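For this depiction, one protein chain was excluded, whereas all remaining protein chains were kept in their positions.
Here is chain A:
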Amino acid sequence: MAATSMAAALAASLPAPSAAPAAAQPTYEAIPASMAKVVDIEAEIPLNLVQLDGMVVTKIIKHAREAPATTAHGLLLGLDLDGVLEVSNSFPLPNHGNDDDGKSAKSTARHQAAMLRSLKEVQADDSVIGFYQAMTLGAFYHQSLLETQAVHQERLRHGGIVIVHDISQTARGNASFRAYRLTAAFRDAYKKSNFSTTSLINHGLTFSRILEEVPLKIRTNPLLSAFLGKLTESSTSVPTLGEKDELASELGPSFSALDLGTGGMTKNLERIVEALDAYRTEEGNVSYLTRQIARERAKAENYVAKRKEENQSRVAQGLAPLPEEDVSRMFKIPAEPSRLDSLLLLGQMDAFGKSLEGTASTGLVKMYAANAGTHV
């Protein structure tokens, strides 16, 4: 799949995190005393805030809107300073669909390297700090996302972040950006690539503990906010109601939040049902495998018990006991199934439920608001 290939491509192209700053450090001038506390070469200060630049916001929205379905993903560039991760630029990555793995992975890596080189030439930030992913209806628990993030975890300073952007919510007038990173528990389980039931219990992993949210802040640089201020400034040329001119802005108010249509709800319900079906199938698989394991184990135990009994009777008869054979070689006990898939499906279901809940609650408010208007 394209997803795994993207992860592989990233792994191939990203520089090792320790190498770049450490190698470059001696050539820099000494860090001024005032900055010594906030500049950390070893990435020791933990991240507590992600700061998203206004340009990145528009870039992601544009890419997410134009790309088919939820295939839009790209890289985030920026710097971290004193616990604040500043995302100052981003660029989209090509979407290869279902091409053969190796080729698309390589071309993605090439694309990324070329893009970074080009951006460096025009003094833009060129250090990768994470990636963004578009999604609909709040469902971003996908294996591909986790895999990419797991690759970043090892390669990038601070393990990198992922910013998810909800297209459906944005269309309703609420541009939604959220920043996440993997939790320590999930990283540990992923490193051992062990998602068996016992591992889940040991790590206390539920779907809500796979990713942890990092607070996100939108920043517009002074030039941009000045420009925006200029755009929204009142223009006297538009005829309005007498002296109320100061309220009229060139941007005009937006009312997409007031749309009474509930078309999104049907889609949302469909997605929930799909996720439920997928979850049922997955559960069926898991329980089938569990039964299989139980059966094989019972067979093995049966055999051992029988052999013991036989040996006892042989000892009683004064014969030499038969050798204890290696049971595991005779009976293939299948490995315990990974519960990651069902975990993720549950997470998706929860996300769909959450967005449905949100739609329903705003729908209620809108209905009462519209109804209030008819009785005046």
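In the analysis below, contacts are C-beta pairs under 8 Å (C-beta built on N, C-alpha and C of every residue); 3 or more make two chains touch, one makes a residue touch a chain; residues count from 1.
Just so we're on the same page, contacts and distances are computed from a predicted model.
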| item | value |
| --- | --- |
| Chain not displayed: protein name in its UniProt record ("Eukaryotic translation initiation factor 3 subunit F", "GTPase Ypt5", "Prostatic acid phosphatase" or "acetyl-CoA C-acyltransferase") | "Eukaryotic translation initiation factor 3 subunit F" |
| Touching residues on chain A - with respect to the absent chain | 49, 53-55, 57-59, 61-62, 64-66, 88-89, 91-95, 111, 114-115, 118, 121-124, 167, 169-178, 197-198, 200-201, 204-208, 215-232, 237, 239, 241-242, 244, 247, 250-258, 262, 265, 269, 272, 276, 339, 342-343, 346-347, 349-350, 352-354, 356-367, 369, 371, 373-374 |
